[in-house]
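Note that one protein chain of the assembly has been removed; the remaining protein chains are unaltered in position.
Just so it is clear, A, B, C, D and E label the chains in written order, and each chain counts residues from 1 on its own.
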């Protein structure tokens, strides 16, 4: 029953999302030996003004 | 002090949200014996292109 | 497909957990009109030394 | 490697975000003795119709 | 900068964890075209008494 959350910068295309969930699901099944339909994935798009490293927003980098 | 996060498909009406937080709060208080004002709930709307099962986006199902 | 995360202080009994997930699931279905088997819930137990309000750990309150 | 998520009401200015991630990063480094570039922060803006306390949405308060 | 959280039932071996993070990282890089060292993954082990579907704990199924 793996449930997976992916946070990434906004701007990914629909095709990238499709490929991403397919890759992560297949890799998870290979690693854990679980069926594909047990894997749920939720993607979250993060704006650069909402992600910071070293105390600085990525929109300011 | 239960803090509850609900992820659901986008498109719920304001009335559904109202009813949802009321139902979850009351059910939580009945189960745990806590006062209603100790219960915090955050709702997150997920687009079908951001939720996948079995390696496939719900927007493609 | 609601996915629900509940964070609460540690120490709840198995019976309270059982009742909690039953109550939240039924309340969610009444509010959103979804089938019960679409509702996933994950409970997380938080130690009082890991939860703070007003800058103070609950273990120090 | 602290990873920090902040959920807050929507409407904060870019300047408030800048100050927030700077303050949290510096405070974390002072408390944990870690370098600033080990601290990642993700901010999430929550609408008042998606946050509830005591079974009531903040948009209805 | 993808940050990925995986929730799964407890009991996975260290080797399964190793394989899981390798597979997910490589799949994410293939899908998004990002470097491997931009991918952070946090695994969370969930007890069956803390995960429910259809209002029933998995420890009771």
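By definition in this document, a residue touches a chain if its C-beta (ideal position, glycine included) is under 8 Å from a C-beta of that chain, and two chains touch if they have at least 3 such contacts.
Here the structure is a predicted model, which means the values were calculated and not measured.
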{"item": "Omitted chain - touching chains that are shown", "value": "B, C, D, E"}
{"item": "Footprint left on chain C by the chain that the document does not show", "value": "7, 46, 49-57, 59-60"}
{"item": "Where the missing chain touches chain B, by residue", "value": "1, 3, 40, 42"}
{"item": "Chain not shown, touching residues in chain D", "value": "1-9, 12, 16, 19-20, 22-24, 26-28, 30-32, 51, 53, 58"}
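The working rule: only the chains that are shown with their structure count from here on.
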{"item": "Neighbouring chains shared between chain B and chain E, ordered by label", "value": "A, C, D"}
{"item": "Duplicate of the A-B contact set - from A-D, A-C or B-C, the pair where over half of the pairs recur", "value": "A-D"}
{"item": "Between the pairs A-E and D-E, the one where more C-beta pairs touch", "value": "A-E"}
{"item": "Fraction-based call for chain C against chain B, same above half, different below", "value": "same"}
{"item": "Multi-chain contact residues (two or more partners), chain D", "value": "40, 42"}
{"item": "Topology of the chain contact graph, where touching chains are joined (line, ring, star, complete, other)", "value": "other"}
